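The complex is shown incomplete by one protein chain, all other protein chains being positioned as in the whole.
In order of appearance the chains are A and B, and numbering begins at 1 in each one.
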Amino acid sequence: MKTRIELLEQLEEELTALRCRAYRAYSKEEFLSLLNSLLDTFPSPKIALENRPWIQSLDLDAHIMKENRHLLHLPSKERRKALRENNWEAAHTVQIGIGGADYALADTGTLVLFSSSSGGRWISLTPTVHICLLPIERILPSLDDLFPLLAQEENGTALGSAITFITGPSRTADIELTLVMGAHGPKELHVITLLF
Amino acid sequence: MKTKTEQFKTLAEKALGNEALQEALARACGHIGRMRSNAFQNFPEGETLRDQAHRIKTGVMDNLEVYLQRLETSARRLGIKVHRSPDAADARQYILGLIRSRNISLVVKGKSMTTEEIGLNPELIKNQVEVWETDLGEFIVQLAEESPSHIIAPAIHKSQKEIAELFAKKLGVPWHDNAEDLTMVARKFLREKYFRAGMGISGINFAVAENGTLVIVENEGNGRLSTTFPPIHVAVMGIEKVIPGMKDLAVFLKILARSATGQKFSTYMSFLQGPGRTDEDDGPEELHLILLDNGRSKILADPELKPSLYCLRCGACLTACPVYRRIGGHAYGWVYSGPIGATLAPQYLGLLRAKDLPMASTLCGTCASVCPVRIPLPDLLLKLRQRIQEQGGMTYYEKAFIKVWSVAQNHPSGYRVLPVLARKGMKLFPGLFPKGIPLSEETFHQWWHDENPD
Partner (left out) sequence: MDMVYPQTARDLTALLKNLGFKIDYPQAQTCCGQPAFNQGFFKEARNLAKRFLTIFGSSEVIVCPSGSCTAMVRKHYPELFSQDPPWLAKALERAQNIFEVSEFLTRFVPLEKIKAAFPFTVTYHDACHSNRVLNISEQPRKLLARVEGLTLIEMESSQTCCGFGGLFSQKFPSLSQAIGLEKLKAIQNSGARWVISNDPGCLMHIQNRIQEKKLSVGVKHLVEILVSR
């Protein structure tokens, strides 16, 4: 039986091998500082936040807004309609998506996202950079530990229209087997584990 | 794609003479094969999982209709529209019907061998629908107006230079001399298609009967994109892809990516459980599932060849096959190639139409040794050879040779005369005899007889 930290270490090893960047934040202050430094590496980024309650409660709006950063605000109601009518321009133009993970699988470096929690799928899909926030207690040893939990959470609406398993940034080797990141999905995947 | 299985010998010969193809295949199959082998070496549970996977598939095929009905019920409960298509024409019609009724002019496609199998793209294009393959390899092959040559690496036969030229010519972009830039060209070009498309079409890797979950596995993200933004998502699935429950799904997911590319998991696995919800930003408004038969129930009814349906379309047998490695996918003349293609083609297209494919194997068994669901491919090929032979698929010369040879083997005197005749015959009529067999002057029989007279 691995401890939380051991699971986290295993996860970080897998993430690194997958060309993700893995970070730890032991406090909210550390987290905000980390996030700000990461965002600083992008000139004038357009950012979107997942609609997850616990991410909203972090009040990132206030803490990460700087002059050169543009945070996308979508209406709280009828977002879907608005996005579709606007030809998904938001999904088109956002460079950095910040969201959470419902679970992570340590033995494969996989993030598990329920579309109901994320409020949709696009934030982990269309931006060039995906920053995923992962509460440490959500790290499971493997797929076998996740499936019983899926059965429990399932009541038709809890999980959403899609459960997405993300193992590394988007990649392809279709051209002469040369590995290229960011084929269609995000080119960079940053995982910040929250230990507070 | 136009089926060319009858031209196998010619196409194979042509492929053997294509040096660039030979190089590409050697490199690709070598690399992918090593990845697969490394993945299983570091994975002790792998062998048990493969056994389990085989058992699950056997159980599914023994009760396919039950599972399909359960799937239909579960899927409908999730708001998925389910349609059974007996054949390719029906599936195409269903999709066209949707396209016409919703006035759709642009369709994006995730990677799907099944949609190739039913000849979907040509039909859509014929009906003035703009179709774009979004998997990079498929996109390249589409621009080149060719068919894919490998299940998981469709453009394996094309060099980077050829691709650069293709993009410059067909997309009007400058020449790019590296894979990264070329990939970004494709990424940029296809981006807006996902958002403008009226329909996204995909395949399905697994469908879980117990709760209606549809699973799509990929590395690029184009599958997710094609099935998230267009208002309609149509998933085309061979009926054999249904599995009983989530715990069965776990078994397959653990061995699929390892078998295909050596990864623990593919980058994205999407468990789709219905169209987009009202509280979600995205997801299709409608999700249609087409359960495609197209000859599968015929195979299902054949107890000897039923295991052909266990295939996960991972491509491991192609990569491992010494024959595929030398001729590539196009020589097989059909959408499925390699050992599994050689097994399926005669069953789907007709024994005599595809008779050369099962014969073009040394029965080395490497395919079976890497198949994640342990399909006994060499045994299936042997059974197909038997049926082809019985249906008159062997040449007159082959039949005569085996018959004469068999008679000689059944009669010791004939058996002993044969090599003498053969030696003489080979000198006089070299064309009639198998080549490269150095017959000895004295046989062992003769030697033993001389040594042990009684």
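Here is the rule we use: a contact is a pair of C-beta atoms (placed from the backbone, for glycine too) under 8 Å apart; a residue touches a chain by one contact, two chains touch by 3 or more.
In this text the structure is predicted, and so the values were computed from the model without any measurement.
J.: For the chain that does not appear here, which of the shown chains does it touch in the whole complex?
T.: Listed by label, the shown chains it touches are B.
J.: Out of B:35, B:184, B:359 or B:426, which is the one that touches the chain we can't see?
T.: With B:35, B:184, B:359 or B:426 as choices, the missing chain is touched by B:359.
J.: Taking the entire complex into account, which one of B:58, B:160, B:297 or B:443 touches the absent chain?
T.: Checking the options B:58, B:160, B:297 or B:443, the one contacting the hidden chain is B:443.
J.: Looking at the whole complex, which of B:13, B:51 or B:87 touches the chain that is not displayed?
T.: Of the listed residues, the one touching the omitted chain is B:13.
J.: Where does chain B touch the missing chain, residue by residue?
T.: Interface residues of chain B facing the absent chain: 9, 12-13, 16, 322-323, 326-327, 359-366, 368-369, 379, 382, 384-390, 394, 398, 402-403, 405-406, 408-410, 412, 415, 419, 434-440, 442-445, 447-449, 452.
Heads up, the rule we're going with is that only the chains that are shown with their structure count from here on.
J.: How many angstrom lie between the centres of chain A and chain B, each centre taken as the mean Cα position?
T.: The computed centroid separation for chain A versus chain B comes out at 34 Å.
J.: Considering the complex alone, what residue numbers of chain A touch chain B?
T.: Residue positions touching the partner: 14, 51, 74, 79-80, 83-84, 87-88, 91-92, 107-110, 115-116, 119-122, 125-126, 143-144, 147, 150-151, 154, 156-157, 159-178, 180, 182-186.
J.: Considering only the defined contacts, which chain B positions touch chain A in the complex?
T.: Contacts found on chain B: 24, 27-28, 31-32, 78, 134-137, 140, 153-155, 158-160, 163, 178-180, 182-184, 186-187, 190-192, 195-196, 211, 219-222, 224-225, 228-229, 231, 246-247, 250, 253-254, 263-283.
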